[in-house]
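Apart from one protein chain that is not included, each protein chain of the complex appears where it belongs.
Read from first to last, the chains carry the letters A, B, C, D, E, F and G; within each, the first residue is number 1.
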Amino acid sequence: MGIVHGDEMVLNIGPQHPSTHGVLRLVVKTDGEIVSQIRPVIGYLHRCFEKHCENVSYDQVIPYTDRCDYIASMNNNFGFVIAVEEMMEITVPEKVEYIRVIMAELNRIASHLLALGAFGLDVGAFTPFLYMFRDRERILDLFEMTCGARLLYNYMWVGGLSHDLPVGFLEKAHEFLDYFEPKIKEYNDLLMYNKIFIERTSDVGVLPTDVAVNYGVTGPNLRGSGTKWDLRKNEPYSIYDRFNFEVPVGKGQMGTIGDCWDRYWVRTEEMKESVGIVRQALNELPVEGDVHEALPKKIRPPKGSIYKRTESPRGDLGFYIISDGSPSPSRVKLRSPAFTALSALSVIAEGWMMSDVIAILGSLDIVLGEIDR
Amino acid sequence: MGLLEEKFEDNIIVASFDKILSWARSTSPWFFQFGLACCAIEMMATAASRYDLMRIGMIPRSSPRQADVMIVAGTVTMKMALRIKKLYEQMAEPKYVIAMGSCATSGGPYSPHGYHVLKGVDIVIPVDVYIPGCPPRPESLIEGLIQLQDKIRKERPLTKKSV
Amino acid sequence: MYRDFGTIFVFIILGIILVYVPLLIQKLVAPSNPTPDKISTYECGEEAEGSAWIRFNIRYYIIALIFLIFDVEVVFLFPWAVIFQDFIKEGNGMLVFVEMAIFLLILITGLAYVWQKSDLDWVKRKIAFASGRYKNQKLEGEN
Amino acid sequence: MSSVLFWIIAFVAIGSAFIVVLNKNLFYSAIALVFTFMGVAGLYVFLWADFMAGVQVMIYVGGILVLILFGIMLTNRISSVNISHSNYHQGIGAVIVIGIFFILGWMILETPWLRIVEQEPTQTVGKIGRLLMTEYLLPFEVASVLLLAALIGAAMLSRKAN
Amino acid sequence: MDQLHNYLLIASVLFSLGLFAVITRRNAVAVLMGVELILNSANLNFLAFSRFGGMNFNGHIFALFVIIMAAAEAAVALAIIINLYNNYQSINVDEAGQLKR
Amino acid sequence: MTVDVLIDWLANLVDFPELAFILAVLICAIPAFLFIAVYALVAIYGELKISSFMQDKVGPMGQGPGLHAGKWGLLQPVADALKLLLKEDIIPASADTKLFILAPFIVFIGAFISFAALPFNQNLIIADMNIGVFYILAVSSLGVIGLIVAGWSSNNKWSLYGAMRSSAQIVSYEIPAALSIVVVIMLTGTLSMQGIIQHQDGLVWGILPNWIIFQNPFTFLAFFVFFISGVSECNRTPFDIPEAESELVAGTFTEYSGMRYAFFFLSEYANMFIVSGVAAVGFLGGWHSPIPGFLEAPGWGLFWFLFKVGMLIFVMMWFRWTFPRLRVDQLMNICWKVLLPMALLNIFGVGIWTVLAGR
Amino acid sequence: MSKNLSEVLLEKFPGSVIEMEEIPTDHIPLNGDKWFEIALFIRDEPDWKFDSLQCITGVDLGEENGLEVRYNLHSMVHSHKIEIRIPLNRDKPVVPSVEQVWRVGDWFEREVYDMYGITFKGHRDLRRILLPDDWEGWPLRKDYEEPATYHGIAVPKEKEGWE
Partner (left out) sequence: MSKYFHDLWSAIFSSMVGMGITLKHMFLIRKGNVTLQYPEEKWPRPERKIGYDLKDYNVIRSRLHHNIDDCTGCNKCARACPVGCIKVETMKVPKGTDLGTTSNDTIKRLLVTRFDIDMTECMYCNLCTYPCPEECIFMTGGPNSSKHPLDYEYSEYDRRNLVFNFAKVTQEEIDKYTIPPPEEQQKDEVESS
């Protein structure tokens, strides 16, 4: 059908916009409904994380890492502490490792719940979002029970944890898992297999594997594109090699491999896998053990640098730490997975319609705190 | 200013009318979705099922024209500060601002070395209620909102303010 | 008939009044303090870049075009539908029905035509990695 | 009462028609056209043509006008000066038009119109339908062909617009 | 309101205005609006004659056909206008006339 | 009919028939307005509560210090309305002031005058026109113009997007809706609302009430076509792209504040009522009780009508809180490629069915 | 691993690898001149296939040592990784851009530019990314001083009521 060109309109989506997941601004050129150019403008949440890191000691960096990716704080703590531990060559007790894995996986579930819910919100479904928040709240309860905070935990320390698990945690965690597993089906029925949702997301925003790799996209977004790449499997850190889990990759069930639907699906599957991991870890958790055993007296890594990656819910979370031997790091660089995912937005979302751009943005699951740091 | 605003001497009828008006204002403070950072997640959690902001009459609006309360939830950076000011200006009066969390109150954890962080949103816009916390628990947020409602209820839009 | 439509007329007048009165009350009681910033255009907190009054690309336009034709068709259907039962009672139901069917079929041909020519489809755009349903889309400039 | 109503409606129709013709802003013209159409629909009611009034509103206001508004938005950069399109030959035009109007008016007022006053019909739609199905069957079917042609033509034209 | 010539006069005013728009306006859309006014006045005449001529509904049918015509005409005309615009970036009627090759 | 009765009655009292007429209409219209207002409050309350319940929460509650919105928050919508009345009224500087002011009038009147033709029970109808249904279809197009004017005059990009989307959407969905109404007209042979309802008296198939929806399979289909188109004409989810909050901020109404916004809001809810009302009249037997002959008194007629309308509105809300929203081209596809063929099919089906069945 | 690669690079691009007393095992110090070609080479060479650029880190090593850019590369195919360091002059830090080799470099390089003022030659769109365009100074350099005001918003140096 004929194209009747209108004038190009420059539109600011954000920084205050309900579906930019924070304070992202997309400068969008549109021709009617069709978006011809997208230019993400970031930095509205640049909180000088790296500057702070250079001025505080290693243990004091941890609460700041919390605030980078505030949806998956545990995973950020995890990444940072194992990087520092590797520099200092600390081996942490078994129990700590298990608890860390439990926490990281629970947080992964929480993060994915938020991501999926927000994605649902972006395509207009309000109720699944609230259901997911409801269940996320139970995970937060578990965290609160453990360390007293709901969102930003400062739980994992270099060489250990701030607290042991509280009394009754195991039962509660099992209870939660039992409650949660059937809920995934409910979400799927409500949202994922809804025809409208499928129409909105399948074949939309296809991110081919080679582009994804070239753009440094990692995590569920890369797996949605069909690449089996998960640091927990490929470069097992901590004790992930002891667990039995699958790495779901996008299969293009509803359309093409690497479309928004696949990214959604991969996250759902990952939640199931995480439930499995938590189950295993809970069962194998050593009863004895002191979580403070390996806490170093002074955290002063030797001179040198390290680049350590872990698998956060959003992908490869890398910490580049340079130590000059003093108590505070000389440079900490956070390699944020959402940063790279967002940089790929313009290439996969140009040419789609306004609504699609919002959906694609939602499917990439970005967290501005991590992008801007 | 409205034509009748602050034009009346205080008397019983005006006072009770006034009460109704400020009751209405305080009971339906629609809030402006203004999530900036981690606090925004907690704000969403508060609006979600567990804490349910709708309970106290707060409905999210995404256009500043229809909102009454702006919840500044998160770190305000220099880049954002000007926008916040603009958005605040664009809200229709009467308008209220809640600074949620340490960052919005005073720069919070990012105040010591945050070259790009605004040390408190009250530098650019007037704030009615400060809610401490990092992030504030949903209960704290609700409590802050109730404080705000109290404040609104004490206002007397029609009455001449007795000096 | 006068009565009915007179009622409507009074309704219209009353509607105007009923919208106007609250606005008046609002003028009286609500604060009003238009500052230059306040009455500037909202665009997510940014300065609006350019006006919204541009030539808007209206893919909707073609929809409206097709709509207009079918709207007219609907208008013809109404008188026919009203007397349909009468004709059935007179025994000419089939005849009238066929007459209308011809009318409809001719227009359905039109619908089929625009459908087939994908005039009803919205999309024709250049997407970097289009696939699946969007794969065989003709790009801009082609026809 | 009814005559007051009549004149109000006539005034609305004619007044807004003036705006349509004279206003510089095309968008305003189009909006004024709404009132003209509504006014004319009101006059139809006075002519006992309620169905036609409905058709008038439905097709003119709901259809043609929407199309015209879209057309305006598509072809005019409204914020720029283009929208305030200039008229030309206004003087000559006015003279011609006023001349024609006076001739028409004189003719209307002078002609001794035949007047058969009937009872107000109870049912208009049915009558129209019956006529359409019997006497005017051929035009009716032809109309569909016309519409088809218009549809195809318009679609083709706008497809070619590229 | 019970006078035929009232309607006819109103119709003639509309007609004149429409004509005025058609001959003076440059913008093709505005011309189209003028045409619609003219068609409206014609319809008014049809219906008026129909009512004062014995309420025989032939006028209604005619008016109906006129409306159809108007719709078809508007559709095609606007399509042409868009076409014109895309080719010449202008919908000025006299310019369009000159540009014809 | 009420107006007529009233006029006659008043004409006996007052000497001037004109005055009697105006009085009578006012007597009807003011309650109509009040009804819309009250209905809107109830509907908003219902929407808040229903959505909350569907989302596992409680919705407005009026307890505790500082939270007095009445018991269970019953006064919440009242407070909202009052508050909107107290809000500052902003007219953006770059907006087209005249049209900006005009738009709420057009939209509201478009919705308001439709109420005149809705039959609430056997007697309670303000103007029972010969062309009732057609009239409602026709004036609903006024709202489209109002929305375009609102969106365009705001000079805001979101508003413009919203206006273009909603106008295209409403006009498109008018076709399937009107075609489905044609099905009803084919069976009843009248355009008058009361006539349509009176036709649906009695039983069909032995047990079912003789509502048009049950008369044959095609009418059953036609009801859904109409209802879906109606939902779409009200811009409700899943067809709420014009106001899509996650895309267009607040769509057409982005720049509107205070009372002007409230009127758009009101018209939206009024439109929901009208669509549901027409669906109830056209397909669900209007004020007829579901069991013929049972509770058929005029008072109950009002109840049944409101009940049916309420149920349909509930379904609309139910839709809204369940589904994601469609994209604009998919929306058009559904209209032109699914609903329109279906509506045409219904016309053929019902035509053949009635011709063969002979009634 | 890195030894191998540095040998190969020395062979292919003589003079590109900075000679050191002892060859570091965990990284390759590179001379920035040929970096673009080297990048292309190690990306496409089937033996190396560094198809994924993990991270670009700018480093300020203090006054006397100058700046450095560090690249962490990874190969999805062979699952091996390498770190490349390019030391730079403090006053005029210029390094070839690899934005067109790995597209992810686009934003990473902009970020490094934003924070350290390192110019990437050949980058097609080198602007500030996180900070506003009119920001002054390179914040992550060790000698950075916080500006006192930004667009008229004063940055309070001292806390209120905190002396």
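Keep this in mind: contacts are C-beta pairs under 8 Å (C-beta built on N, C-alpha and C of every residue); 3 or more make two chains touch, one makes a residue touch a chain.
Note that the structure is a prediction, hence the values are computed from the model and not measured.
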{"item": "Options F:Trp9, F:Phe53 or F:Trp205, residue touching the unrepresented chain", "value": "F:Phe53"}
{"item": "Which of F:Gln76, F:Thr188, F:Ser229 or F:Thr322 contacts the chain that the document leaves out", "value": "F:Thr322"}
{"item": "Subunit A residues touching the omitted chain (full complex)", "value": "52, 56, 59-64, 66-67, 127, 134, 137, 141, 144-150, 152, 154, 162-164, 166-168, 172, 186, 189-191, 193-196, 198, 292"}
{"item": "Absent chain, residues of subunit B that touch it", "value": "49-52, 55, 99, 102, 105-109, 111-112, 120, 122, 127-134, 136-140, 142-144, 146-147, 151"}
{"item": "In subunit F, positions touching the absent partner", "value": "50, 53-58, 61, 63-67, 318-319, 321-323, 338"}
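The working rule: only the chains that are shown with their structure count from here on.
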{"item": "Most remote chain, CA-based centroid, reference being subunit B", "value": "E"}
{"item": "Distance from subunit C to subunit A - Cα centre to Cα centre, in angstrom", "value": "43"}
{"item": "Whole-Å separation of chain centres (CA-atom averages), subunit C against subunit E", "value": "22"}
{"item": "Computed distance of Cα centres, subunit G from subunit E, in Å", "value": "70"}
{"item": "Residue numbers of subunit E (touch at least two other chains)", "value": "64, 67-68, 71-72, 74-75, 78-79, 82, 86"}
{"item": "Multi-partner residues of subunit B (at least 2 other chains)", "value": "21, 48-50, 62-65, 79, 83, 87, 90, 92-94, 115-116, 157"}
{"item": "Subunit A-touching residues of subunit B, taken from the complex the two chains share", "value": "33-38, 40-42, 44-45, 48-50, 62, 64, 74-75, 77, 79-80, 83, 87, 109-110, 112-117, 134-135, 137"}
{"item": "Of subunit D, residues touching subunit F in the complex", "value": "1, 27-28, 31, 34, 50-51, 54-55, 57-58, 61-63, 65-66, 69, 73, 78, 122-125"}
{"item": "Contact set on subunit B toward subunit C in their complex", "value": "1-5, 21, 63-65, 83-87, 89-94, 157-158"}
